[in-house]
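Below is one structure; the comments refer to it alone.
Here the complex is missing one protein chain, while the rest keep their positions.
Let's turn to chain A:
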Amino acid sequence: METLSFLLSGFAVAATPLNLGLAALGAIVGTMVGVLPGLGPVNAVAMLVPVVFALGLPPESSMILMASIYIGSEYGGRISAILINVPGEASAVMTALEGYPLSRQGKAGIALSLSAWTSFVGSMLATVGIVVAAPILSRWALAFGPIEYVALMVFAFACLAGLLAEQPVKALLAVGIGLALSTVGIDPNSGVYRFTFGMPNLIDGLQFATVVIGLFAISELLLLLESHHAGIPARVERMGRSLFNWSEMRLTNAATLRGSFIGFFIGLLPGAGGTVGSALAYSVEKRIVERQDPEGARFGQGDLRGLASVEAANNSASNSNFIPMLTLGIPSSGTTAIMLGVLTLYNITPGPVLFTAQPELVWGLIASLFIGNVMLLAMNIPFVGLFARMLSVPAWVLVPFIVVVSAVGVYSGKSASFDLVLMVLVGVAAWWLRRLAVPMAPLVLGFVLGKLLEQNLRRALSLSAGDVGILWSSWIAVVLWTAAALTLILPPLLARLRGRKLKIQTQGSME
């Protein structure tokens, strides 16, 4: 009951004209960046970091704007996957498998409307899941001290490397680089300048906005240049009937529910977002349908059930992503990592106390997820053609626009050219790393969590006067350390045992 009254107060926060407007704006912008191949929520949210401060938005409004961009892009990613077989963003890879064949058969309208509906169901179920699970988890997490925190963060990094990345070594390297970047600047405990190399601009550390915009927006433009030269096919097929009918909905109901559940639980794991969730949901659905209905299964040639489960799963996963972020302060995707970084810029410490210290922010955000999803469904069925037209915006308009918004944002922080140069250098370095398949999500996670990890580590070691043994002195910590070791050791071991037969194709996952 207590939860219900908190949720109602959350709706009061989310329903103010400003926050409703921001949710709507976020939903539109999110769907648009979702449609554009290459541009994902993480780029848009990164570019917004300085903007929300320049506009003087309160923390809950910033979170609402960024969250609705995040969930909006999951709706948008499916549009280009279905229409032109190019996933608008990483988690829509599986959508293209069933969606594009459908649009080749002249059923694009059905595929788009049905996937909007299952996206909505997945998102809503996951948001209900947040309401139920998050308060319980946050109460439990209050027992966490510095010792458990160190273990938890190491576990999060291990998950990112072991579960998600195709090459765990590169993901760990990315974590290391992120952690190293977080140490630049004055050390708050001792007042010592670290890695500032005599540059006054580095004394208070690398600016968060500068680093994330370089990592995501600038490097993306350089990657875009390569795909631009390779050429994107932009032929939109006939739309056909624009709304699915009852029998199509009845056919896919079970798939939608299964996809939602799989996505929800996958989304809880650090690092594994919509990309892994949708891949798993697809393979499970394929196995189930081919056993139950061998005549009717058309996987690979446009099966509505495959499409329904994939879209339900990736939207459900991106919503349940908010649970570890809000309750433990451990973001599980690049986008939620940036949102967490923004919270720290507002001097809000993420973690289990967030629920008690910032109830307006937490519940306002959760309520706005409900509102945002309704808006997204309302926008995505009638106006899908309008969003699809984004695909015809030429790159030579889009790219200068992105550069200008990025530069203005970075410059607005400290009005220093230094940050602009740093942004470009970080961007070029990130482009090179991404070409070598070094994932960016672990890097930004390391950068966001680095200071917190170091503080907790030092606090824990202060308790024991320097004895490292304290790090595994509580049972929660021991469980987390063991889990971290297993997630790193088991996947390569299993892969070797199975002769590298099964390997989910997840490329980098930039969400």
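Keep in mind that, in the parts below, a residue touches a chain if its C-beta (ideal position, glycine included) is under 8 Å from a C-beta of that chain, and two chains touch if they have at least 3 such contacts; residues count from 1.
In the analysis below, contacts and distances are computed from a predicted model.
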item: Protein that the absent chain corresponds to, by UniProt name, given "Sigma-E factor negative regulatory protein", "Ferrous iron transport protein A", "1,2-phenylacetyl-CoA epoxidase subunit B" or "Tripartite tricarboxylate transporter TctB family protein"; value: "Tripartite tricarboxylate transporter TctB family protein"
item: Identified contact with the non-displayed chain, of A:Phe11, A:Phe265, A:Tyr411 or A:Trp472; value: A:Tyr411
item: Among A:Val175, A:Ala255 or A:Leu361, the residue in touch with the chain that has been omitted; value: A:Val175
item: Residues in chain A touching the chain absent from view; value: 54-55, 169-170, 172-173, 175-177, 179-180, 183, 187, 189-192, 194-195, 218, 221-222, 225-230, 394-397, 399-401, 403-405, 407-408, 411-412, 415, 417, 420-421, 423-425, 427-428, 431-433, 435-436, 438, 453-454, 457-458, 461-462, 465-466
